[in-house]
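To start, I am sharing the structure in question, which I have written as structure tokens.
Showing just some of the chains, left in place.
Naming follows writing order (A, B and C), and every chain is counted from residue 1.
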Amino acid sequence: MKKMAKIKVGILGATGTVGQRFIQLLENHPWFEITEVAASEKSAGQTYEQAVAGRWLQTTPIPANVKKLKVKECKSNLNCTVVFSGLDATVAGEIEAAFADAGYKVFSNAKNHRMDNHVPLMIPEVNASHAPLIKSQKRKGFIVTNPNCTTIGMVMALAPLQKEFGITSVIMTSMQAISGAGYPGVASIDIVDNVIPFIGGEEEKVQTETLKLLGTLEKGKVKPAEITISAHCNRVAVIDGHTETVSFSLKKKPSIEEIKRTFSNYNPLRGLNLPSAPAHPIIVLEEQNRPQPKLDRNLEKGMACVIGRIRKDEVLGYKMVVLSHNTIRGAAGCSILNAELMKAKGFLGE
Amino acid sequence: MKKMAKIKVGILGATGTVGQRFIQLLENHPWFEITEVAASEKSAGQTYEQAVAGRWLQTTPIPANVKKLKVKECKSNLNCTVVFSGLDATVAGEIEAAFADAGYKVFSNAKNHRMDNHVPLMIPEVNASHAPLIKSQKRKGFIVTNPNCTTIGMVMALAPLQKEFGITSVIMTSMQAISGAGYPGVASIDIVDNVIPFIGGEEEKVQTETLKLLGTLEKGKVKPAEITISAHCNRVAVIDGHTETVSFSLKKKPSIEEIKRTFSNYNPLRGLNLPSAPAHPIIVLEEQNRPQPKLDRNLEKGMACVIGRIRKDEVLGYKMVVLSHNTIRGAAGCSILNAELMKAKGFLGE
Amino acid sequence: MKKMAKIKVGILGATGTVGQRFIQLLENHPWFEITEVAASEKSAGQTYEQAVAGRWLQTTPIPANVKKLKVKECKSNLNCTVVFSGLDATVAGEIEAAFADAGYKVFSNAKNHRMDNHVPLMIPEVNASHAPLIKSQKRKGFIVTNPNCTTIGMVMALAPLQKEFGITSVIMTSMQAISGAGYPGVASIDIVDNVIPFIGGEEEKVQTETLKLLGTLEKGKVKPAEITISAHCNRVAVIDGHTETVSFSLKKKPSIEEIKRTFSNYNPLRGLNLPSAPAHPIIVLEEQNRPQPKLDRNLEKGMACVIGRIRKDEVLGYKMVVLSHNTIRGAAGCSILNAELMKAKGFLGE
């Protein structure tokens, strides 16, 4: 049997925290092979190992094949066809556009292009149907984005509810992990023995991205969902895993058991055999004190949306607790799954 | 000028965390003097200092006059007229009733009698008007209770809103401090790098106690407020201070500025000169990332309700962040203020 | 090729934290198969899943084959030949003795029998030579113990130094993880924003166990090593992984490079193919700010002793930082490795 050649991929922002996660998660990937790592001018020219010396923050070692790669600048002459972008929002917009213009398939974790009309803002389990949007991009390549880490967990839970029962309103309070702020991110003196009840721009992202994600593609445009959403975003002293309390109202009035069943049965990627797709994208826990980030964030290798405490809400009708791993499911892992989906749909060529 | 004799008070559950706070907060109190400390059988007979050896968890030393007091059992033959109860709910119900029957004025922090028809559940700034309920208690003395620590912060914020604008519904998510669970309370292995999205019985307490607190005394009975309330209660790795996100809807539609003004002007205890009453019971912070428990819990010596981020809520109309110190304002401090109020109203005798 | 039947093993104290680790680490073990789980009377009769409901604290699920096992009492009529004991010291002494008397091979994590004259206190990489001590036990079976979790990391580092250069004195300060205290263990209110500079009995264990471990088996008895040891033991807010600063003096005066080489080459189990033996029992890190528990405790699946900052000490000659995973290498993992060694040496029968 002939072994297929792997698709060559590059990592933009390879030395940062999201970039490191891309490298960690792509180790031994069956379809993708990292051939390029790119970062800022000051890292360029060093080997990857040198460039992240003392700043490799993953708990597994740097993959052997990446260690010795020469770090390049983020210019669109890299030897690869796909790029994953973990770039900071201050530079991501222009660099990603330049890569897409030059023909690269760009999978971005940055916020810059998320709300662009022609760019899919995508979670494969939620809105794979938006993928064809890329055809309307006036570029040789294309850009696909994934949502903010706080949005992802909540929307994975909302998607089956929207489909089955119709959602009218949502009030969400997040308790977000410090890893979501990048590195160095949150100062320790600000978060030990503390809660910070504000994260710049986060509530707006949750409130707008959700509507695009749950919207429908009509005549080449995404029509946003008609849901009223309120978000309270907080930072807490958790390393990984965003926990969210969610109160919501539905058009239909299902029982709690029907909601649980809907969650447990939800798996629109079943049969696609995407390497990073979780066997169970939504896991419902029955213990009354779960999910907890420390115990449950790594379920399905960090790719699951874990839900617990589904019960009646006195005001909106229903409430629950939602947990997802913010730097795997909520960032690099979602981007990789987006790329796998695009390959399965034939958008990555051959 | 003749100096008044101080009122003799006893502390029930004196060796526990709430008991310790009572002792700390009553040091040098102008009206009350601790003459008795009572605890379980196994502490009885020792001096207070011996009984709490290695378990005094306050950051100020044991007050000199309490150190050498002999710990008694919680029996109603103590040399005092007022008792503050920091007893555990497993024993508080009967012991407090026995003390009240024997003529003591009991100020309790326990949940047992809070919802009794004849017992005021009281926060002086919220419902001092409920004080006369004690007259209908068929006891020689009486019991006055203060609410659960999570309820207190929220209700201090809701009280002026209810009065001025009328509240229809509230959705609250708490991020509660570990000190709220007593000692030893939450295991460290359960909370470091974690959030626990469940606290037994807490959501129910918030949802029921609030209605009694905001209710009106009519014909010797408390008519509960007609508000719909939903609570999500979580434990986070904060030492002291409960942070709460609160979305709420009002009958009237005030501007954000009117709400802030209402909070800042609220001070129904003004003029009573109660020693533990904060000069400003509600403090509104304008910085977008406040209140924070580490920075703001000790405002007004821990007796304030601190509010920030008052803004429009897309679903219910308004939202905000509320912080209060759970073991001062939310427990011992509220009890002491209740006792001060009762004295000012003449209910502690001459 | 005929597949060997696995050895049947039972777990004593199966519901506790050490017991849970045994179960987690023995999942899919090539030589051992859990056939029995035993715990206190109050768990007995339930399935394992029921017995640990809400208290399974591992981040991987309960192994399927253990879930449904009926929990038995810790009586020596279990269907297995080997038992691993995660029993609490209050009961471990007698129960383990009873099992050994009844013919079971007992591998214990408890302190009770560690210093018994006829019981090997063993770390396979350190003193496999003590194994024959079991022959002098007047029991049908035998007991083998592993040391205290704080001792293990330090002694793995000291063993090659003792062998190559001779040690004369050691001063060690530990910064120990909360998981070392079992469950519920350390109260969160005691350790968040804090250090506890005392752990009952710990310094004595380190100071005595080390001498037995580094001692020599002469005429059927262990002659303790002649080293002077001083330990300062502290608890810090780390979940897993004991970090230790170690100053030491040697008889010979090797260079820092010779010490590093000695560490890196050390691997007395090489060739034995013990399933749980780390490929590199001692890992030397060169970064100046390593090892760190969060980043390095899981090296070699938690079975390594990780050493950094090896440098001159102004007082004793040499100093370094040592890290090891306290609940894997320092507890259940060491016990399992002891059992594997005993099997390789033919002490488990056939």
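Just so it is clear, a residue touches a chain if its C-beta (ideal position, glycine included) is under 8 Å from a C-beta of that chain, and two chains touch if they have at least 3 such contacts.
Just so you know, these numbers come straight off a predicted model, no measurement behind them.
S.K.: Assuming the 3 chains shown are copies of one sequence, what number of copies does the full assembly in this structure comprise?
M.R.: Shown in place are 3; the entire complex has 4 copies.
What we mean here is this: only the chains that are shown with their structure count from here on.
S.K.: If we define chain centres by averaging CA atoms, which chain lands farthest from chain C? Would you check?
M.R.: When every chain centre is compared against chain C, the largest gap points to B.
S.K.: Interface overlap for chain A and chain C, more than half of numbers shared or less than half: same or different?
M.R.: Both copies touch with mostly the same residues.
S.K.: Averaging only over C-alpha atoms, locate the centres of chain A and chain B and give their separation in whole Å.
M.R.: From the centre of chain A to the centre of chain B is 43 Å.
S.K.: Based only on mean CA positions, could you tell me how far chain B sits from chain C in angstrom?
M.R.: 47
S.K.: Suppose each chain is reduced to the average of its Cα coordinates; what separation in Å results between chain A and chain C?
M.R.: 40
S.K.: Note the residues in chain C that touch 2 or more other chains, in rising order.
M.R.: Residues 57, 192-193, 239 of chain C each touch two or more of the other chains.
S.K.: For the complex, which residues does chain A have touching chain C?
M.R.: 53-54, 57, 59, 192-193, 239, 287, 289, 294-295, 298
S.K.: What part of chain C is in contact with chain B in the complex they form?
M.R.: 57, 178-179, 183-193, 237, 239
S.K.: Which chain A residues qualify as touching chain B in the complex?
M.R.: 169-171, 173, 175, 193-198, 207, 228-230, 232, 234, 236-239, 243, 245, 247, 288-295, 308-309, 313-316, 319, 321
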